[in-house]
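After this line comes chain A, so read on.
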Amino acid sequence: MVDLGWDRSFALEQSGDDEEILEELLDLFRDSSASDLAKIKNGVADRDSVAVADAAHSIKGAAASLGIEGIRRVATDMEKNGREGDLEKIPDLLVKLEALLVEVAGIK
Partner candidate 1 sequence: MTVDPTFDSIFDDLIDGDDSLYSFMEIIRPLMADCSIFLQSDSGNELLSEPSFVPPVDKDELIAEARRTDSLVSTVLTGGEFCYVMLIGKLNIVLLVVFSKDFAGEKGRTLFFRNTLSLALIKQEHAALVADKEQALKEINVFKQQHGKLIEDNYRQYNLNQEREKEYARKLESEIAKQTAELREANVRLEEISRLKSDFLANMSHELRTPMNAIIGFSELLAETKLDAEQADYTRTIVSSAGSLLSLINDILDLAKIEAGKMELENVICDLPEVVHNVTAMFKIPARDKNVEITCEIDDRIPRKIIGDGNRLRQVLINLAGNSMKFTEKGRIDIKLDYEMRVGRQIMVRFSVQDTGIGIPADRVEAIFDKFTQADGSTTRKFGGTGLGLAICQQLVGLMGGTLKVASEYGKGSTFYFVLPFEEASETMAAPAPEQAPEHVPAESGRILLVDDNAVNQRLASIIIAKLGYEVEVAGDGLEALELLKIHDFDLVLMDIQMPNMDGMTATRKVREIEADPQLRRQYQSLNSSQDPLPVLGLTAHVRKEDEEACYAAGMNGFLTKPIIKKKLAEILAEKLAGRQ
Partner candidate 2 sequence: MPTAKEIVGKFSELKTLPHVAIKVGKLANNENSTMSDFEEIIKLDPVLVTRLLRLVNSPYFGLVQKIESISKAVVFTGMKQLRNLVAIESLRGMFKGGVEGEFSPQKLWLHSATVAILAEMIAKRIFGQEAEDVFLAGIIHDIGLIVEFQIVGDQLREACLEFKNGKGTIIECEQRCIGTDHSEVGYLLAKGWNLPDEVLKGIKTHHYTEKKKAVSSMGSILQLAEFMAAKMNYWPVPGPIEPLPADLARHVKNMMANYKIIIRDVPQEMEKAKELYAADE
């Protein structure tokens, strides 16, 4: 399985060394990434690679801000494929992504 690769210290630093804010951010991440995930699935269904790419981009950015390297990498791949109009690999990547998101959901 893919490693989450979370740099917690980085995330904490970004949060101004505030655990509460970090928690808040993680919550926000969960919410926004869920919404983006849905967009990706829809995009695959509609064969809309642009939508896929945009949503992947969004996840990617958020993940990068919080130092979640694993998600960032997967999202980057997804975005790249989406930009190239190539939806083949997306389903596989989706699986990975979902798994990682589940992990994040479990973070305390």
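By our rule, contacts are C-beta pairs under 8 Å (C-beta built on N, C-alpha and C of every residue); 3 or more make two chains touch, one makes a residue touch a chain; residues count from 1.
Quick note on selection: all candidates are chains of the complex that A comes from, given by their letters.
Only a predicted model underlies this, so the values are computations on that prediction, with no experimental measurement involved.
Student: Pick from 1 or 2: which one touches chain A in this complex?
Tutor: 1
Student: Please output the residues of chain A touching candidate 1 within their complex, sorted ascending.
Tutor: Checking each residue of chain A against candidate 1 gives 13-16, 21, 24-25, 28-29, 31-32, 54, 57-58, 60-62, 64-67.
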